[in-house]
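The next block holds one structure in the form of structure tokens; read it before the comments.
Note that this complex is displayed minus one protein chain, with the remaining chains in position.
Let's look at subunit A:
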Amino acid sequence: MKHRDTSSAWAAGGWLHRIDPLTKGIWLLSTGFASMMTTSLAGQAVWFASVLLIAWTGAGWSLTRWRLVLGWCAGFGLPLIWFQWLVLPGQTPLFGSGTGRWFTEEALVLAAALTLRALVMFLTSIVFATTTEPRDVVAALVGKLRVPPKFAYAAAVALRFVPLLTREAEQIRRAQQLRTLTREKGLQARLGEVKQLSLALVRSALREVQTVSTAMEAKQFGRGARTQRRELSIPLSGKLFALLSCGAAILSVWLI
């Protein structure tokens, strides 16, 4: 029996939750591309505002999530503006001639534009990730784009193991701390810790390989044609959204 993508947890959010991953993917890539091609501060500000508007109306984020996202934007964006203002060249010093080529008006404008570009990339990515169920992405890749199942399902397996391995990493780290009781100082000691943690983590991942591949082989994965339990449909709103995204990106690049 075919199953449509109407899981309540995802359909309950904003309008972006009801759009298929492919059209959202087109929005994600076209917005990123247009932002990369835009150098003006005004242009970047328009793209940033458009992503905020789409997230506000369509992502259905809670106040806590908004706080987290905006906090991250400030935590990442402000130091980045500061650093870029310092290393970008310009002609008009903002604090008198004493600072020479540094802290110029041109550098500040460009630093703000480049930081907004980075924030557009981050926000679009977060909007896509929080409004798209990973298994829908896999279904869309295999069903609509004819991506080889081994590749698409490998990504799904990877995604499944991130939280498990993260938990294991935390346990390994605590165990290492307990063994030494006091944390050794110095770069060499820290590098030693990183090496030991990396080795333990890789070993944990390798331990899972046989279990997962045996389970997949037992289910006859990769033998014969694959059937899809989930059938994704592309709604008219999705098609319109993709068309608008592409149009806006082309217009933005053409106007530059």
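Just so we're on the same page, a residue touches a chain if its C-beta (ideal position, glycine included) is under 8 Å from a C-beta of that chain, and two chains touch if they have at least 3 such contacts; residues count from 1.
The rule we apply is simple: contacts and distances are computed from a predicted model.
When the listed names "Succinate dehydrogenase", "Energy-coupling factor transport system substrate-specific component", "Electron transfer flavoprotein-quinone oxidoreductase" or "Thiolase family protein" are checked against UniProt, the chain not shown comes out as "Energy-coupling factor transport system substrate-specific component". Of the residues in subunit A, those that touch the hidden partner chain are 28-29, 32-33, 36, 39, 75-76, 79-80, 83-84, 86-89, 110, 113-114, 117-118, 120-122, 124-126, 128-130, 132, 134, 137, 141, 150-152, 154-155, 157-162, 165-166, 169, 195, 198-199, 201-203, 205-210, 212-213, 216-217, 221-222.
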